[in-house]
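As you look at this complex, bear in mind that one protein chain is not there, while each of the others sits in place.
Moving on, here comes chain A:
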Amino acid sequence: MATKDSASATTSSASGSTATATATATATSLRVEDVTVESGIEPGASAETMLVTTDSLEEFEQELSSSIDDRQMKESITSTISDIQQDPVDSPKTLAMNLEKSASFDSNEIDELSQQFGQNSLDADPLKCKVWLAQKKHVFVLSQAGKPIYSRYSSEDKLVTVMGVMQALVSFVQAGNDMIRSVHAGDTNFVFVVRGPLILVSVSKTLESVPQLVLQLTYVYNQILSVLSQSQLTKVYEQRRNFDLRRLLTGSERLIDHLLNFMDREPAFFLSAVKCLPLLPSMRDAITQTIVQTCSKIKNLVFAILLANNQLITLVRMKKFCIHPADLHLIQNLVDSSESFKTAESWTPICLPKFDSNGFMYSHVSYLAEDCQACLLLLTVDRDVFFTLSEAKQKIVEKLRRTNCLEAINESMNKASITIAEIGLSEMRHVLYKCKSTAQFWSPGFQPPYTTDEEIQRLLGCYQCLHHRLHSPSRPLKLIFQQLDKETMLAWVTSGFELYVTFEPLITKTDAINSIGKLLKWIKKEEERLFILNSPTF
């Protein structure tokens, strides 16, 4: 699989130098003080936040710093959900029942079947298919026993042999009490993540760095947890090492497919942040208050989340509990990939791995109205309150309609995002601004030349490169100013924010600094509309 020539393997015991030897960043002597931001008032900053603020590379660091045993320990700690549930006796029982049921079937048949499939389809070997080989980024999931679970392109049971090789690589290195992290061959990176009973592999020809690919694989793993929960996953493999997990995952492949495409086009994932739907602060407050008032009496309601166009309108939480952006991204992925939520109210079990990887929450999912396509999720730990929540939702919608909030949401949803040109910054083209203290980010609409999918992809790729350089574990940077063929880019991280800016290629440093000053002033002026600055609770 891995070509021998020029292949270098990085393992945890190796020096940890990543393959990108070209990463000598062109940090310049830009004088940051020139940019007029008074410290302490970063746009969008707030003392309160409903999101867990994280460094986007926490996964990677955790991955590096922990041995296998360590990680398994961490993953099986106490359950947040049963803490919330008032009846502590009941919850372990229901969970145990879930597990018994799920593990009580006989998987021999399916196992045999999948083997047959594997053999029958050797004639249609994807490894001989040019289109398949040319895909930019493959993602594979297999069990520690080498059983195929998921492949991004082509059916996984045609890849039994390749996955066997992957499993062999992992276990060979494991035998020496080590972990394989990545293999670099030419322009291709092979990245391995071993989590619990699963092996996740990314084979990428993109410019994404190893930590970024690890992050994506961790998202895939979390997506699987979100469907099955940690305890169920561990349990099935404890009972049968060569279990065929596809049996339990049927129907959720599309969630992984969608997640991978989502990560390729959304900066939210590598920024580890969430984008808000721009709304007048008075409107947003009215919406939030409506939800708070309607739901305040409902016991065990943990989160109320209102999403539109994948952006957050509001999030109300139970006191003491915050939501991790990674969990919110999984929720966004679920909503965005499930058209069927539009036709009926749903009662959906979901495990939020960062919140509690061992238990399920129940989510009442519905769109506000035919004429207002914002999706409301009410998440609870109580599986019997569908009708209470359904009723609450009706009331919320009635009130929002009376107070013209639905209109306000529609107006904002239908309006194209403001572009940098409209803000009046002539030499700037695009920007990503992340406020660290609230884990929220803002970006304007795309303007020429970034109007085709290809160009947008390329631009996001550039941002990812910059992001990697700022956060490179071996050599983190504060400021990058880089003149490329088609644009000039600047990346800047402070204690309060991260900023990634795209300029015209020939801009001078002085002009760049001046326009960043203007941009930050504009964001500051608009911050109440662009960000959620409070953190409401029930």
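Basically, contacts are C-beta pairs under 8 Å (C-beta built on N, C-alpha and C of every residue); 3 or more make two chains touch, one makes a residue touch a chain; residues count from 1.
Going forward, contacts and distances are computed from a predicted model.
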Chain not present in the shown complex, as UniProt names it (candidates "Ras-related protein Rab-22A isoform X1", "Phosphatidylinositol N-acetylglucosaminyltransferase GPI3 subunit", "tRNA-splicing endonuclease subunit Sen15 domain-containing protein" or "SUMO-activating enzyme subunit") | "Ras-related protein Rab-22A isoform X1"
Per the definition of touch given earlier, which of A:Arg241, A:Arg254 or A:Lys320 contacts the omitted chain?
-> A:Arg254
Please pick, from A:Lys205, A:Arg383 or A:Arg458, the residue that touches the omitted chain in the full complex.
-> A:Arg383
Hey, which of A:Ser337, A:Gln464, A:Thr488 or A:Ser515 is the one touching the hidden chain?
-> A:Ser337
From the list A:Val183, A:Leu228, A:Leu352 or A:Ile507, which touches the chain that is not on show?
-> A:Leu228
Chain A residues that touch the omitted chain in the full complex | 97-98, 101-102, 105, 227-228, 232, 247-248, 250-252, 254, 334, 337-340, 343-350, 362-363, 383-384, 386-387, 390-391, 394
